[in-house]
Every structure is written in structure tokens, then in C-alpha cells.
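Missing here is one protein chain; the remaining ones are kept as they sit in the complex.
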Amino acid sequence: MAQELKVTARHVDPVMVLDLQGDVTMFAEAELTRSYHLAVDNGARELVLNFAGTDYINSAGIAIIISLLTEARASGVSLVISGLSSHYQKIFRMVGLTQYAEVFDTVDDAVRELKSRTTAEPA
Amino acid sequence: MSSEKRIIHLHIPSELGYEKVAMGAARSVAQAMGFSGDRILDLQTAVAEACTNAMEHGNLLNAAQRVEVVMTVEENALAIDVNDKGADAHFAEPQIYDHNKHRGMGMYIIKQLVDEVQWSSRPQGGQVRMVIYLEPKEDAEN
Partner (left out) sequence: MPNKKRLVELRIPSIFGYEKVAMVTVMAVAARLGMSGERAEDLRTAVAEACINAIEYGNREDAGTPVTITVSIDDHHLIVDVRDRALGETRPHMGRMVDLQNPPSGTHANMGLFLIHHLVDKVDIVCRDNGTHVHMAMRLPEMVLH
């Protein structure tokens, strides 16, 4: 019944962007975890989860994001969030997610920020 | 996909404007079933016409009387019944659009927009049943 989530990955140096299209609900679990693992298995260490193509996120979907964040933290992968509407940024703040993942308005903001950190590192 | 039917019931007041609520619900169901954007627009318009007809002619715009919209999700089709509490048989199936009969226009439009439509007058009120198919049943010849 729900709009199935599709995740497409693209490389925007130096990060991997995962573009989400559809609903982020319990039905999104398989696709989200599959895409995350595929990216990490292919060597990605900095990921942007881009929510610009979603307009329905519920608590079940948030629980999936939390488990991805937990896994990322445990394995030293940097996972940031972009493209959330102001409403869903508020929701993520309410449930405490923003303490564990940086939230950017747009993918470009996220990429620019992560890139500047990479290039700022000493050689 | 399960072949079990899924049923959604919606009751709205007989107040013009509330057909938008029915349109939204129908759109939401049709989208999830995978109907194309164009087909969904057709369906929304058909539902709007059926509802306004039910409000105006069935329930005579008595806000306290409800219009009932029943959506049945089947494997290959979406059936939408719009029921009112109208006492008399207030519609006759239109064959062509007669400009002089404003009332008939809505019904004419519905007939062009959905795959099947049936009007009936039951003891509890009027009913229009509309069906759209995911794989349209094309006419054998034109």
C-alpha cells in the first residue's frame, strides 16, 4: 500500500550520497539496509542520507535510521543527513536523532561541509 | 499480492467542498495501487462528480445527511461506491450529454472517465458504483 522506498547511490567526491525516493516506513528496511551495506562494502566511509525525495517518515522508519546510525558509529563510518523538510528536521530533533547525526538542509550543504573537513586534514 | 479485498469506508457531510476529502482519499488509494497519474486524475474527477451529485440530488444538500464512499481494493481493480440517502430515483443513466440537463453532465463525465459505472436506486438511497482497472479492458474494436 505504501510508496516503496528506492535508494540510489552516487559518488560525489569525497562522499557517497544515498538518495531516498518514497516512504520511510517499516517497508523501507530491506532497501535501506541493503543500500547502506553495499556502499560501505564498496569502501564508503562518509555517507549522506538524502531525504529530499521523501515526504512521509514515521517512527518505524526512524527506528531503522537509528539502527543504521548505531551501526555506522560502531564501525567508524560517518553518516550525515540532508534534505529533510523543516517538519521532519523537527521530528528528528524531538526524538534525539540530531545528537547522533548532523543534519544539513541540502545535499550540497552536506557535501561541501564534509569536503572542507577532508581537505582541512593535515597531509 | 493478496487477492483478499480491502475495504475503505468514508463518510462526509452533504456540503459542497467536502468532495475534496473523498478525492484525496481516492487519490491516495489509487496511487498506492499503482495507477498512472492521468488515470488518478480521471478517478478524482469522477469521484468529485459522484459526490456532488449525491450531495445535491441525493441528499438535497442536507448537511446532516452523509454521503458514504466505499472503496474496494481488488487485485486488478479499484471499485468506488458513492451512496446517498435520496428517496427517489434521481438519476437515469445518460446516453449522451444533453446541454439542457445540467444534472446529467456530472454523470456523463463519470461515464467517460471510468471503466465501468452503474447507477442504482436502493431502498436506503441512491448509489453509483465506479470501477477502474489497472490493466484497462480495451474494447475489442473501435
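By letter and in written order, the chains are A and B; residue numbering begins at 1 in each of them.
The rule is short, and it goes like this: contacts are C-beta pairs under 8 Å (C-beta built on N, C-alpha and C of every residue); 3 or more make two chains touch, one makes a residue touch a chain.
Not measured: the values here are computed from a predicted model.
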{"item": "Residues in subunit B touching the chain absent from view", "value": "2, 4, 6-13, 17-18, 20-21, 23-25, 27-29, 32"}
{"item": "Residues belonging to subunit A that touch the chain removed from view", "value": "1-2, 23, 25-27, 56, 58-60, 62-63, 66-67, 69-70, 73, 85-87, 91, 94-97, 99-100"}
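In this text, only the chains that are shown with their structure count from here on.
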{"item": "CA centroid of subunit A to CA centroid of subunit B, Å", "value": "42"}
